[in-house]
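Removed from the display is one protein chain of the complex; every other protein chain stays in position.
Chain IDs A and B follow the sequence of writing; residue 1 opens each chain.
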Amino acid sequence: MFVHALKQIGRFSFEILSSMGRALRLLSSALIRRPDHRNIPLIIGQVYQLGVLSILIIVCSGFAIGAVLALQGYTQLVRVGSESALGLGVALVLVMEIGPVVSALLFAGRAGSAVTAEIGLMKATEQLASMEMIGVDPIARIIAPRFWGGFIVLPLLALMFSVVGVWAGSLVAVDWLGVYSGSFWSVMEQGVDFFDHVMKGIIKSIVFGFVVIWISLYQGYDSLPTSEGLSTATTNTVVFSSVWILVLDFFLTLMMFEL
Amino acid sequence: MQSLKIEVLVGVFLLISLLCLGFLAVKVSGFSLGKSNDRYLLYSHFEQVGGLTVRSKVAISGVEIGQVLAIEYDQETMNARVTLEIDSSISNMPSDSTASILTEGLLGSKYISISLGAEDQTLSEGDEIFDTQSAVILEELIGKFLIEQF
Partner (left out) sequence: MTRNSIVFDNVSYNFGKKEIFKNLSFEVPAGQTVGIMGPSGTGKTTLLRLMGGQIQPDTGTVFVEGKDLKKIKRTELFELRKCLGMLFQSGALFSDLTVFENVAFPLKEHTRLNGEMIRYLVLIKLNSVGLRGAAHLFPRELSGGMQRRVALARAMALDPKLIMYDEPFTGLDPIALGVISNLIKDVGSVYECTNVIVSHDIEETARISNLLYVLSEGEIIGQGSPQDLKKDDSPRLRQFLNGLPDGPVPFHYPAPEYMDSLIGVKNTKRTIIKRDD
């Protein structure tokens, strides 16, 4: 029994290590192929697929979360009479935490799973193999543009998310709850620092973008060419991405506050 | 046609994101490019800096004219030495001006306020503001108040 369990653990860790190895190999071979002039239209296409088509979900969620933050913050702050700090609170939380994290989670669900499914299906229907046989490297043609596209897009989406959130917050706070607009904006301006807060949020979303698109591409490329394999891969993309985003968020916050 | 439409939409997308970055920089964090203008440094010593931090603002009559660049402990004078970075357009501060550490509002952050003196000589790069007023520590104040009461 004990030997059997040991064997299982051994096999399991071997499986994890070897899949990490395959993921690293995919990443390195996608990175080696630097985007040349032929690849630029492909990357633009991916920015459209992954970015432009995600705007709606990002804007809607950003609006809802900004409004909720303002509402919750107001009910707490108004008790101590410092509702003028509401703008600061909403902006800080959005720019440093919620903006990067929630937009990355949404990106994994909307764009990451689509990338996994697309590549998994291309593999299952032998499109990748036939491309290879035509003499075109699928990693350069399919994987690399998606990697760069996703990598560029997420920080931009996170910026949009934060801006829409702050705007929604101001709508709720100023126009609805009657917080004085001058103090709402000026306290925010005083308290939020571009390098201390905004830049750190951007760095977070750059890291998240890298991780999410990497996981999505690997899951698709490594999926089993069956309908079950495809659905497992898509689920894995969302689950692994979400867990990695949240864990990395903790460590990034820890590191950046130490700095 | 299809690819042209996509290119235009991607262009608009990039433009909007840049505007968002601009909004976050200017409207949310009050970041202005003017800050990189010429500046000159002044020094001053304080007995107690309280909650003053690097990048706290320096103001005259409440108008921001610079920021705190560094705070360190000076071994010779045995108190805190604060380096101030002042906008070079403010060039006529009398040399007997006073620097005091004040608090914005009751619980707000600390900043340095400069009250102007009357000397003809003005402060310039590397000079020191000798007349200083340390931060008021709320706990000390409460302590004093309690002692006076009983």
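Simple rule for what comes next: a contact is a pair of C-beta atoms (placed from the backbone, for glycine too) under 8 Å apart; a residue touches a chain by one contact, two chains touch by 3 or more.
What you are looking at is a predicted structure, and each value in this text was computed from that prediction instead of being measured.
Can you say which of A:Q127, A:S183, A:T232 or A:T253 touches the chain missing from this structure?
A:Q127
For the full complex, which residue in A:M20, A:V78, A:V136 or A:M255 touches the chain that was left out?
Checking the options A:M20, A:V78, A:V136 or A:M255, the one contacting the hidden chain is A:V136.
So that we can see where the missing chain sits, which residues of chain A does it touch?
Missing-chain contacts on chain A: residues 121-122, 125-127, 129-137.
Please note the rule applied: only the chains that are shown with their structure count from here on.
So, what's the distance in Å between the C-alpha centres of chain B and chain A?
Chain centroid spacing, chain A to chain B, equals 35 Å.
Quick check: in the complex, which residue numbers of chain B touch chain A?
For this pair, the touching residues of chain B are 3, 6-7, 9-10, 13-14, 16-17, 20-21, 23-25, 27-31, 55, 104, 107, 109.
Which stretch or stretches of chain A touch chain B in the complex?
Residue positions touching the partner: 41, 44-45, 47-48, 51-52, 55, 82, 91, 95, 156-157, 159-160, 162-163, 166, 185, 188-190, 192-194, 197-198.
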